[in-house]
Each structure stands twice: as structure tokens, then as C-alpha cells.
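First the structure, then my questions, so here it is.
Note that this complex is displayed minus one protein chain, with the remaining chains in position.
Let's turn to chain A:
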Amino acid sequence: MEGYAGRIGRVNLSNRSCSIEPLNYEDARLFYGGRGLGAKMLFDELQPGVDPLSPGNKIILMTGPLTGTPVTAANRYVIITKSPQTGLFLDSYAGGWFGPELKFAGFDALVIEGVSPHPVYLLVEDNRLSIRPAGHLWGKRAYETETAIKKELGDEDTRVAVIGPAGENLANLAIVQNDYFHQAGRGGAGAVFGSKRLKGIAVKGTGGIKINNPARLVAYLAGPVENKFSGTGGGLLGSVADRMKYGTPFTLNITNAIGILPTRNFFYGQYDRAEEINAEAFRRKVVVADKSCYACSMACTKFSRARTGPYKGAEVGGPEYETNALFGANIDNPSLEAIVYLNRLCDDLGLDTVGAGNVVGFTMECYARGLITSNDLGFTLNFGDVAAVAELLEMMAYRKGLGDILAQGVRTAARYFGQNSETFAMHIKGLEYPAYRPGPVSPGFGLAYAIAERGACHRRAWPALAEQQLPPFSTAGRAQLVKMLYDQRIPWHCGVNCDIGVQVPGLGFAEAAEMYSAVTGREVTPADMQLLADRVATICRCFNLREGATRKDDTLAPRSFMPEEIGPGKGKSLSKDMLDTMLDEYYALRGWDREGVPTGETLVKLSLDAVAEKMAQLGFKPARGINQGIKGEEYRGAQINGR
């Protein structure tokens, strides 16, 4: 099959061995690549119950058969690992140029195991892997590190992914950052890098990617796909023109109108100063230029600069909607210039802006309620105080003072603070809510969050706009909608393509099937895409079940069940019964039982026989309690003390 590089690089940092394995094409036929193939490899290779920060965890960095090809937005890679934040399945994606470059260098995937005795970075060059010392880079911030590696290798065109201080210090909120402005942000992939003392990965490739039928692919891109771009688009994520102009921050206009924009730690769903940080304000005040990732026509990376105020001169690729909402409305900060500055700071420190924004909002609420004081922090932390937020982020990345606790995420912080703070700790399975607030006006988002295997996640299904067509304040049709939206993304998560780049123009199963066929030469149909989606959703579920997650974990933070104070849903609430109803329906649609365990027939139907066997050995019962990161403390302690 064309499209694939045909090789997987395997690196064991414990004994410094590098090897190259052929891609398993049988698995590639079933799971395609990216999230699907990565999930299969993680399920097969990881010992159940392994601590995410121990040498036994692996970093599976996947591309897909479409990555690096001309297919729309096929620019991503995905890090598949066991998340230190949730103890469950993690797939964390990033765009830019790193993924395509890995293909050009001759690899579909990298598997990184063990732990290095001292800091290193990995160099991938045209079918060669080498481990290089990174002692001189350890401690450096992310932007500086990337520049230093490029300089050291003497090639500006090298694509580099790195971690910042947060990753080195094993913060659960740590990201992997590549090509300066692109981050695999969620779930703590950066901490897994840090636990292996892997500062980064540099990739240079001069090879090409073979396309089975270039004429067919180019004609399809220039014809039907182009029509989707020039038409009104898919409509489910807003119009193509709006997304091109405003990027993801256009979402803020939508969420504020619907009443799901997190404000003051998710207490409200609308922000009274939203017009100061909405899409139009964003474009007017800070956007300098439209930038793209590889092979993308959306150009949603808006390069921004603070032009006025105390943060004048701060520049960043972004900020994205999530950052605008969580470092804006959620901490009651109406300054886009300050958001640009905080975004750049988070990137540099190696912190996830989504998780960090959520944690900061939570900490501010704790401060407002008197659960913590300026004595605990060393400074005051009122809502909207940007300077204090910057201080707090530094403390988190370097694990100083209270930052040591906060860096582990809002679940750990709530446990530490106690006093009922868990009722307003906005997380699911340990992963912080992104910037959508499930509630009576959006029960579907509640379901989408609850069933996401990596914890609270908006990138499994995005029902924000589509749900508005369904009966309000009801569960009607939500399960079907969420499953449909979830499934539609899977071919692209296996591609690996960017959600925005393909979902905004409304590219679905038909387009995915046609482009897969043209690239790989293996004819697949939209029905095959549906099968792939069910298969991938189910194997990810099996991984989580094996790690001890149950139906009980498919829930929302307590605040999401409270009645609305303001907005379109005022006085109404999303009840636990409603969530249960939606979960029942969703599991049934998936062919899972009432506890969310895939039935034997479902596994066999999806050609997951080997998975069924392993699950049967475990009695289809949770093997152990959900990993709470408690064992992780031993490794954290040992690593930090050992340096």
C-alpha cells in the first residue's frame, strides 16, 4: 500500500538501542494509522496497570497514511501513550510540519520505551535514528530549546518537537511543542517525555511519499473538495469564510450566544465582556497574519501580537478559542493582549493552555472562597489579575510552592484543598474541561465529554451547533448525534488530519474513503470508514476498561449538574438521569453493554478477536482501580530528587 513509509522506529532509552521494524500491514489494513493503529499498538504492547511515568510506559508517536500527502490538512502526528493525568488512553495531536517530516524521513511511527539515565534528544534523519545528549538543553524553555537544536544541527529546516520545564518537572499539564506554535497539549504527553528524560525529537527527511494514483487525488482535491471550500461548508462548525478569517476564536461568538462559554471557573455560561475577546475583537486587536500548517487551506493559525498595553510586543501563533475562553472569560480577563502574553508564556514553560487555564480559574475560585490565602501563594489571586496568573504559571512549571500541587491538575488540587472544592473542580477522569460548558442548553456536550476516553475532551464530538437543531433541554437525539460526530472524525484521526481543516468544509466518510483509496491504492468505501470508526472507538474503550475505568467514570463534574444562573438555560439544569439516559443509548448504539463493556459479538464483528481474547482473560471486569497517579508520586519523587 502506498502512502505509508513502511517503517517503524523503535528506541529503547534504557539501553540506548535503536531499531527499525517493518510496518505491520495487516494491522494497517484494520486500523489505518494514527489513532487507530496507535491504539492497537498501545493495547498490545503496554502491560496493564503500568504506571504512566514509569519506564514501562511507551511513547507511540504516530503519523498516518495520509500524513504529508496533499490530502486536505494531512499534517498531524499523534502521541499515543498512557496519560499520567488520567491513567487511561491518551491520544494527543499536533499540526505543523513535524508529522510530514517524519514521513519524509522514512518513518510511519516512533516507539520510545524505557528511561534514559541522563537527558537526551532523539535525532531522526532519513532512515536513521540516533540518541544525542541533551544535558545542555535540560532546563531551557521550549522556544529556546527548539532554536538551540536547529542551530546545533546546522539546519533551519529541521522539524523539532520539545518539552519545556513543565515536562521536565513531570507536571501533568505538560505539553509537547513542535514547530514553535503547535502543541500536543492535552493529557500530559510532555510529562511522559520528561519521565524518560527525553527533551525532544528532531527530524530531517529528504525522501518522498508515494501516492498510488496522483491524477485521481489531484483531480478530487481540485474538484469535489474545492467545491466544499468555496461553498457554504459543512455548517456544523460555522461557515468556511468565518473560520478562515477568525480561526478557532470564532467559536467564542457561538458559545457565548448559546450559553456554554465558561466564565469565572465555569460558574456562568455567558461573559458580560465577551465582545472584548470575541472573534471580531480578536481579528481587530491582535491578529497580524493568517498562517497555516502543512497542506491546509483553512489558515486557522492566526499569528498575533500584543500592540498595546503592558504586554506590548508579545507574539504567538494563536491564541486558539480554548485559550481565549479559558484565559479570558474563565478567569475574568477581558484583555486579548494579556491572553497573547499568557499563551506565549504557557508554551514557553511547556504548559497546556487548556488545562492551565482551567486550573487557574479553579485556584482563583478557591482564593475567592477563602480556601487558600495570599499566605499560601505569596501573592493575591483575584479574578482577572494577569500578573498573578503569570506568577502562578511559573510556579506550576517549576513545581514551586503550591504550584507543585496545581501542576498535577485540578483533580489533585481539589483533593489537596478539600473543603468541598471538588464540587467546582472541572474535570472528567482527571482531565480538565476544555472551554465548553455542558449544561441544560447542551446535554449533548455533556455526553461528548463523558464518553471521551481521554477525559473531558471537545475533540471527540463537537455538538455545539448541531445540537441546537434538536429539541432543547432534552436528551432526544443526542446519543445518535454524538456517535455520528465522533465517528466522522475517526478516519481523520487515523489519517492523520486536522479536525478543523477537514470538519469545517464538511469532509466526511465519502471524502475520506475516496482520498484513502487514491493515496493507498486499496479501495475503501464509506461503509469501511464506519467500520473503522466503530473499531477504533471500541479498542480505545477496551484499553480504558483494562485500566480499570468503568461506567461510573463516564460522568461530569458536579458543577455541570447545577441549575443555570443566567442565560438561555436560566433555572434549568442537566440532571444525572439525563446523562444516564444518553449513556444507555450511546452504549447500545456502540454495541456495548449497560456498563459500557463491548460485547463479545461486537468485538468479533469489528475483527477485534485478539482483543476479545485478552478481555476475556481479564473476565471483562475492571482489573484494578482507576489509576489516580498515586504510584506516579514515587517516580516523580525519585526523578526530582535524583537530579
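Operating definition for what follows: a residue touches a chain if its C-beta (ideal position, glycine included) is under 8 Å from a C-beta of that chain, and two chains touch if they have at least 3 such contacts; residues count from 1.
Definition applied: contacts and distances are computed from a predicted model.
J.: Refer to UniProt and select, among "Cellulose synthase catalytic subunit [UDP-forming]", "Phosphate transport system permease protein", "Thiosulfate reductase electron transfer subunit PhsB" or "NrfD/PsrC family molybdoenzyme membrane anchor subunit", the name of the complex member that is left out.
T.: In UniProt, the chain excluded from the picture bears the name "Thiosulfate reductase electron transfer subunit PhsB".
J.: Pick out which of A:Gly34, A:Pro52, A:Gly68 or A:Pro84 touches the chain that's been left out of the picture.
T.: Answering carefully, the residue with contact to the hidden chain is A:Gly68.
J.: With respect to the chain omitted from the figure, which of A:Gly6, A:Gly49, A:Gly139 or A:Pro214 is a touching residue?
T.: Within the whole complex, the residue contacting the unshown chain is A:Pro214.
J.: For a quick check of understanding: of A:Cys293, A:Ala329, A:Val360 or A:Leu532, which residue touches the chain that isn't displayed?
T.: A:Cys293
J.: So one chain is hidden, and I want to know which residue out of A:Met1, A:Val50, A:Met244 or A:Ala257 touches that hidden chain in the complete assembly.
T.: Touching the chain that is not displayed is residue A:Met244.
J.: Please identify, in ascending order, the residues of chain A that touch the omitted chain?
T.: Touching the missing chain: residues 2, 68-70, 97, 104, 143, 147, 179-181, 206-214, 218, 221-222, 229, 240-241, 244-245, 283-284, 287-297, 299, 303, 315, 317.
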